[in-house]
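Only one protein chain is missing from this complex, and each of the others stays in its spot.
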Amino acid sequence: MNFSGLIQDFGPLTITGLAQGAIIALFALGYTLVYGVLRLINFAHSEVFLLGSYACLIVWGFFGLDQNSATPSTLSVIGLLLLGLVAAIVISGITALGVELVAYRPLRKRNAPPLAFLITAIGASLFISETVGVMTQRNIKGVPPLIQPRDVFVIGNMHVTNLQILIIVLALMSMFLLDRFINRSRLGRGIRAVAQNPDSAALMGVNKGRVISLVFLLGGLMAGIAAVMYDLKIGVTRFDAGFLLGIEAFTAAVLGGIGNLRGALLGGLLLGLLQNYAASLFGTEWLHAASFVLLVLILLVRPTGLLGESLGRARA
Amino acid sequence: MTTEATSSPAPQTPVPGAVSAREKKNRRQDSGGVRGWFGRQNPWVRAGLMVLFAVLAFLLPYVGEIPLIGPQIVTQGIDWPSALFNMSYYVLLALGLNVVVGFAGLLDLGYVGFFAVGAYTVALLSSPDSVLRTEWGWTAAVPIGLAVAMLSGLVLGYPTLRLRGDYLAIVTLGFAEIIRIVATSTETLRGDRGFSDIPHPPGEFADGKPIFGVADAVPYYWLGLAVIILVILGVRNLDNSRVGRSWLAIREDQEAAEIMGVRTIKYKLWAFAIGAFIGGLGGVMFAGQQGFMNSQTFVLQFSILVLAGVVMGGSGNIAGAILGGALISYIPDRLRGIQDPIWHTDLFGFRFAIFGAVIIVIMIFRPQGLIPSRRRAMELKDREKEVAPIE
Amino acid sequence: NSDSGSDDTASGNCGYKLAFFGALTGSSANLGVNIEQGFELAINQYNEKKGSTCIEVAKFDSQGEPGVAPGVARNLVADKKILGIVGPPFSGESEAADPIFEAAGIPTVTPSATRVSLSANGWKTFHRAVANDDAQGPAAGNYIKNVMKAEKVFVANDQSAYGAGLSEVVEKTLGSAVVAKDKTEADGKQTDFSALVQKVVSSQATVLFYGGYYQNAGLIRKALTTAGWKGTLVGGDGMKDPGLAKAAGNAAAVGTITTCPCSPPEKAGGTFVTDYKAKWNVDAGTYSDVAFDAANMFLQGIDAGNTTPEKLNTYLSTVEYKGIANTYKFTDKGELDPNYIKVWTFKFDATGNTIADQEVPTA
Amino acid sequence: MLLELKDVTLMYGRIQALHGISLSVGQGEIVALIGANGAGKSTTMRAISGLRPVAQGTITFNGEDITKLRADLRVVRGVSQSPEGRGIFPGMSVRENLEMGAYTRRNRAEINEDLDRVFTLFPRLKEREKQVGGTMSGGEQQMLAVGRALMSRPKLLLLDEPSMGLAPMLIQQIFDIVVEINQQGTTVLLVEQNAQQALSRAHRAYVLETGEIVKSGTGAELLTDPSVKDAYLGVA
Partner (left out) sequence: MSEPHIETPAEADAANARPFDRPAPEGTGTGATAPAAPGEDVLLEVDNVTLRFGGVVALNEVSFSLRKGEIFGLIGPNGAGKTTCFNAMTGVYRPTSGGIRFQGQSIVGKKKHEITRGGIARTFQNVRLFPEMTALENVMVGADAHHKTSVIAALFRLPRHHREERTGRDRSYQLLRFVGIEHRAGDVARNLSYGEQRRLEIARALATNPTLLCLDEPAAGFNPAEKADLLALIRKIRDSGVTVLLIEHDMRLVMGVTDRIVVLEFGKKIAEGTPAEVRDNPAVIAAYLGVPTDAA
């Protein structure tokens, strides 16, 4: 164990952890939203993210950009970023809706047991990621250097870069808007109603199908944003990028209390920080183990996560 | 329908919603299908059929010899008996996971963790690579492997008893990942490098050649099959007893079960322990056949695959678990050597993509799985004849 | 027992198979494919000369994963027509699969698996056609110390049989110059290396030695550049592939150093370089030439009437074979005769390819 | 006729719960539906609300064929139900539950007005405005369910055993409320085990047995019908 390393690098570890955590949190929202309403782990959400991470690359590819290109001018970077975001959001959104349509809706119509949904979601996930894998020959795809990381400010040995600020700000903004939407709007209340008692919700005039689609869509939008951030941060994507990060996002969602939006935020940030600290303390190879140990410990003390469930039903 | 209820001394209440003849008939059809039909046969017929199935299963390595159909069944390009052995330990895993998920309703996403524990214990005790340097034989290491696996089931089970449904899922997933990471990153467990030269099961032919060698996998398959049959017998007995019923009750409503006197903690722990035992059994079989194992053998995808097998086959149903377990091993392999009509590439590359699509299709058309559980319906049929209604 | 079944009718010791066993898919597949193509080229040329498909090519894809390899190896040994194996290329899969080949008595010649301890298992069928990491590691270490003159070196590895083994030897050579260490997951298991990068940056090392394969190395190189690290990435033969530049981006990859216990493939003798290009439409890659030699070594043995695995194995223990890349002679442990050992360094250029740098001393 | 069911058949999987029932509810009526356990009363209610698809037959509401209409759209048309088992939202507060009742409405002022009305009908709900629905007592939940159904200002109010679990005084009150709402113009279809009460307040009533309508008539007629008396009213 390397305590002095942790203390010495605390600042830089914290800021990278926060940036990482912000992406995880955005990603985690999709799990939490769907779980909150359907009580199902949407295993295919990782692929919603995955396709988003390719979508922006493809759009940037139209402009002749690949990872060996030079960084374009600031103005065009802004334009490209927006385009990339839109592309990722659209593709992720469509994917999420598609997953719902193919893997969930038919089962819902047939009143299938919950496990069946889990398995179709796994099937959808396998199908999408493997198809991408075969099409890309499982190679990585590099991201054009749209943003050259530059220090914006420095505190001690903590260098905060423009990219990190962008990621954190964008993530927090998206989550704030989502939270307001769910908790304040009429539709948001409809979502919660379907979560708690689908039949009663229908008796109140809530369109269950639309609410469910909406929830998938919202999760998809967030994943799309997360995917672009991820691309910029890591610089590459690969057919299994969704799967690898998905486990973390799912962990974060549970950590915070799955079904609870703010829980996802908390869980994501916590996980991002913890992983960086743990990597410094114990070595990078223990990074994931650390997050799971933390998860288990927290669940033992708080069996429904840090913030508990709020979107979902309480004990009747 | 009028009633004499008020004056009747016995609480033979009017039978509201009495079953019309039509409904009765419907219900009988409800338990139709292969399984229901099977359940209605008399015990001797059933036993006979079971033996027949078993014999057929033992003959599977030679199915390729059957003209026309045989070659369609056999996977080309790989050693068929090896493929059969692989199926056998997948089936074992599916059977074990079915106890945990299908019977007790404990969603376990890290089930191969137990497989790992069983295999690692055997490896540590028997491989020359191990720090222990004990280099035991396979047979000596197996009981310890199973005991440790079972113990690990309890170790995982105990702290997680309070967790509900999907929280349990993520913790079990985490548990398996921790096992994998520990195995990857500690010197003693040798990580990616793994343990080689794990001994095979003992035994020699008359000519002095080992029965369990490297060139012929048939004996391994038969061993696997024998183990499977024993496991089926045990698991079936549990399912058809108060144990199975208690699991079911816990799965449905834990608090109500407790208030009805079910010791939920005990039965959950048993489910974990039995599941872990069977998983460990798969692990020791695997280690004994492969002679090698490392931390990559236990990736998360493996757990998920087994779960998919159980649910696809029919969660809570033994025959379903067997079928599902066999399919998850068979389908991807079978795509080897088949060309797609357009680009003429080997479909093997697409195996998991195709497999994913197959899973979706199966679940959409059979949400309850390929062979859904009919246990309850069957039990009733057995009883209906015994207790005739009084009127 | 009869070695090759009843259909052994073809004249001139034909009707047998030689196998390639190694990664054709998977995250480090480039290295396996190079070797397979060299191997297949040799057999094709042999068959062309014979005018018939005398020796068949059998390919077994281990995905480069030790966990997958034993199962695939069992499929291989079930095929009784196979007389010899070129492979396995990677050290990890060798540890997993070679015991099975040993038990089945099929001789293997690996053109590339460099982990030192592979030859210490007493396998009689094991042959290594290149120098091991006891040569490569010191070479790398010395290069870092003497040529690059680095004083602070960070050493990391991917915990694979190869990566861990190599970085261990390098560490030993570097001694006190090693300022910090870390481990990553194996190839294909991780894409985010920011934690490692963080450590490298704050260690103020000027050289990172990474024991591992090209894809991880490329990702690490990219992340290092993004984090503004100015040092040089150094690694072994596992990183000697254009795949590194693909992952890192050419600009980031420039200057990365790899060692290899091989001579530059473009310097191979005969018409190999052009034949290879003609056949596969790419340039020969890392170890393609050695694999070509290994296959030809087998073919020469079969030609000489060694048509059982046992005979072929005995043949290998005595042969001194002069190929296009090197001359081969095996010690009784299956190692390459020390006289023929060589290690080179290579450098990534701006097009993402490796160019030969210099031959380095191994001690 | 405001609501008309013609030959409605409904299946639960392979179990047939309704064997072609026909009934109608006229504008401004209170119609009661009585029958033994398992007769299909709640199933009929579910069919009308659209919670369960009917296999055969038609349902017409306000002249429109709503047989295939989604449940939530029927609410928009003016059908509201207080379901069997109450179906409150356990994780929402009492107030939020009531607001859910007004989900399809936009006029804030009117909604608040109705909220006040429900609170005057059931003061206990006002007391517990912030308590989470799932922790309310059985009877309190029943009040909540009825109150919530009123919140949509329905044309047709479906009440499935509204008196279940209520204390005797409240039972009186709930039937009074039904009559009062009815007089204010809401049509009511009422399922009740408390047949005495139900029949004496209803204009008309139907008797359901094993998925079939076996009798119908005015409330008063059925109240005195000997077979009905025998089966559903008990010895007086």
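For reference, chains read A, B, C and D in written order, and residue numbers begin at 1 within each chain.
Please note the rule applied: contacts are C-beta pairs under 8 Å (C-beta built on N, C-alpha and C of every residue); 3 or more make two chains touch, one makes a residue touch a chain.
Treat the numbers as computed from the prediction; the structure is a model and nothing was measured.
The chain not displayed here makes contact, within the full complex, with B, D.
Touching the missing chain, out of B:257, B:319 or B:335, is residue B:257. In the complete assembly, the contact with the undisplayed chain comes from D:136, out of D:118, D:136, D:177 or D:222. Interface note: of D:92, D:111, D:170 or D:223, the residue touching the hidden chain in the full complex is D:170. Hidden from this view is one chain, which touches chain B at 3, 5-6, 8-19, 27, 234, 237-238, 241-246, 248-249, 252-253, 255-264, 266, 270, 274, 376-377, 379-381, 383-384, 387, 389-391. Residues of chain D that touch the chain left out of the display are 12, 15, 34, 36-39, 42, 84-86, 124, 131, 135-140, 142-143, 161, 164-172, 193-196, 230-235.
Operating definition for what follows: only the chains that are shown with their structure count from here on.
More C-beta pairs touch across one of A-B and A-D than the other; that pair is A-B. The distance from the centre of chain A to the centre of chain B, with each centre set as the mean of the Cα atoms, comes to 33 Å.
We define each chain's centre as the mean of its Cα atoms; on that basis chain A and chain D are separated by 44 Å. Measuring from the averaged C-alpha position of chain A to that of chain C gives a distance of 39 Å. In chain B, 184-185, 349 are the positions where the chain touches two or more neighbouring chains simultaneously.
Contacts with at least two other chains are made by residues 283, 285 of chain A. Residue ranges on chain B touching chain C, taken from their complex, read 77-79, 81-82, 86, 184-185, 191-194, 196-197, 213-217, 290-297, 349. Here chain A touches chain D in the complex through residues 186, 189-190, 192-193, 195-197, 199-209, 310, 312-316, going by the rule given at the top.
Considering their complex, residues 25, 65-71, 74-75, 77-79, 92, 95-100, 103-104, 158-161, 164, 183, 185-186 of chain C touch chain B.
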